[in-house]
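Got a structure for you, written out below as structure tokens; questions coming shortly.
Missing here: one protein chain of the complex. Every other protein chain is in place.
And now, subunit A:
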Amino acid sequence: MSFFRKLHSFLVPFSLLSWFGLLACTLLYAHPSLLSPSISPPPGWLLLVLQAVFTACIFIQERGTGERLRGLDFVGLIRRLVLGPGLLATVCVGLHLVQQLVQTKLPETGSVLFTCIYTINVGLFVLLLARTNYAWRSLVLFRSSARLRRLWLWFEVLLGITLLFRLFTWTPPFGLSTALLGALAAFGAYISGQQKWVAYLNRRQKIEVILLQLAIILAMAVFVAYFLQTKSDPQLIAPATQHAFLILNAFFAGFYAVIGLLVTFFNLPTAGVFEQKREEILSLQRLTQLIQRGQNAEEVYRMFFDSAIQTVEADAAWLDVEEGAESYPGQYYALQPEQAKAIRNLLVDYNLNHIEYLNNDLFNSSGFRALDLPFGSLIVMPLRSSKRQYGNLYMLKTIPQGFDRESLSILQTFASQAVLSIENLQLIQASLHTQRVQDELKIASAVQDSLIPKNLPIDNWFEISSHALAATEVGGDFYDFLHLPGRRLAVLIGDVSGKGVTAAFHVAQMKGIFHALMQENPLARNEREKFPVPSKFMAQANTALARCLEKSAFITASLYIIDYEHGGFVFARAGHCHTLYYHSIKEEVSYFRTAGLGLGIIRHDGYEKHIKNQFYDYNPGDVMVIYTDGIVEARNGAQDEYGEERLQQMLEHTYYLDAEQIKEQILADLNEFSKGQPIHDDQTLLVIKFKASQPEGIL
């Protein structure tokens, strides 16, 4: 393999060398005394060998050149052939004219010049033949079978053998050589039948190809004419060239060109049909591609409209798109909106506006005649899916009988493809939107989850048990704990109006406010002022929220500060549910019914007077139940609410249990009550049970 590749790189110098050798030998052969009289003329066989080497080199080199055909660019291939080697014919003619001119002026040098030009022209002709035949090879083998490839190889081998014909002194009997050459010519003629590529040309390309083929034939004819003329020239003193090989090649090159020309020529009338089919396929392809590229519906409509007009060759057309669906209002082609309206109204009168409708004889319809429009044929094609109607396409032609059944079926295909595209786009949009909302909710949910305290405070003075359940992915309930110095614990519970991401955002804000306000004040004059009392906290929180809460949103909250060193707590209620309490001394369950306005309802300094602090000294065994309205407003099948009363009764039955058990019992009762009902609101429940103080060491 590498040997052949190496050989290939030597081909150009070899062919040049052999050509110069040929030139020198021919000159010496014709004019033995040109250099010095002592040199004897070279033998005839040397010339023939040099010719054969030159020809072989050129052909092998052309054979080894890569594929000339780029994609389906047949015109380009032939154009390059004409503009490259084809132009050599003009060189040939030019040289011949120069030689004629010189010969009349300087007859003594004419003979030498004649020999030179003859040799040059032989070289050029060989080059032209090699190029042409290997260009034809690309065309013959275009999408060919393996059998054809084998045939072509045989053709090349057999032609190669004819190159050796002249090198032997043995001359076959005349009949045999004629028969052999005839057989090879017939082989070439058979191969010339392979003209598949012509089918891939459109009308314009076909005309171009015909002209180019003519140019190639002309170029070859020029050479042939030259050689025929010089053949009988008395100045030609050289052995005849490799005629069998060259004649066969010239025959094949010419014959293939002529057949190609004829095939192209006779294909011209059908080119229109081919093109139309091609256009239909391409239009469908474009429509399909639009789906994948995810363009908008308007683009699909425009594409559909243009493709339909082009394909059925309508003289006028318009597209109606159902109102409200798209921003695209439809479009008109070679038609006034008023004319379209007139036709549309007429069709509505006939009740034909929402069905496929073909009328090829509008001039015979009295209604259409009355409109006085220059149209003879009409197609109405609805754009609809099983779900809805998207619009109507109207196509018009000036002549009667302008459309056929085929036009109708093509438009059907286009319309269904367009509807498919539009519905696909809508699906993509919808799924993208859903995906985004889901992603946002996931993030919000994760954020909110991180806001709920994972570890409950533990101390030997009390037990805490908590429960939180969100109705949607993201709820508006929140609670939090904060240990304050001096054995105090701050407990915050609340509910943001609304749900979803906005609510979660306000929850986060509320928690931020809680942690920010519950910081020790370094400027405090006494112990009491170090931390804000609950009413102060609510007032400050209200001021902070006033600026960022939307007008209709509000937050309810309760803040408890439990001092378990002194056995008391203070709390304030900002519109939040009342606190349920079991008093162990009185053995009684009741609500702390204090006044208190929700946060964000009034947004000025007057807020603080709507908030009251409630102080209470607790006893061991007391139970505090803190919750959100999702608990008391939970409903049963009859749409009754769970209510404060039932909650109170539950505590009356369970106050002696642990905090965790009290919570479990309440939740069990709640679930029993609202069994089978969807959860409307978030549910949060905290149970705090105060215990008798125990020495710290025991825990």
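Simple rule for what comes next: a residue touches a chain if its C-beta (ideal position, glycine included) is under 8 Å from a C-beta of that chain, and two chains touch if they have at least 3 such contacts; residues count from 1.
Please note the rule applied: contacts and distances are computed from a predicted model.
Asker: For the complex's missing chain, which UniProt name, "Transport permease protein", "DRTGG domain-containing protein", "Anti-sigma factor antagonist" or "NADH-quinone oxidoreductase subunit J"?
Answerer: Per the UniProt record, that chain is "Anti-sigma factor antagonist".
Asker: Quick one: which of A:497, A:540, A:584 or A:636 touches the chain that's been left out?
Answerer: Here the residue in touch with the unshown chain is A:497.
Asker: Given the contact definition stated above, which residue among A:185, A:602, A:657 or A:679 touches the chain not shown here?
Answerer: Spelled out, the listed residue whose C-beta touches the missing chain is A:602.
Asker: For the chain not shown, which residue from A:188, A:532 or A:575 touches it across the whole complex?
Answerer: Of the listed residues, the one touching the omitted chain is A:575.
Asker: If the hidden chain were put back, which of A:249, A:377 or A:556 would touch it?
Answerer: A:556
Asker: If the missing chain were put back, which residues of subunit A would it touch?
Answerer: These residues of subunit A touch the chain that is not shown: 495, 497-498, 551-554, 556, 574-578, 595-598, 600-602, 610, 629, 641.
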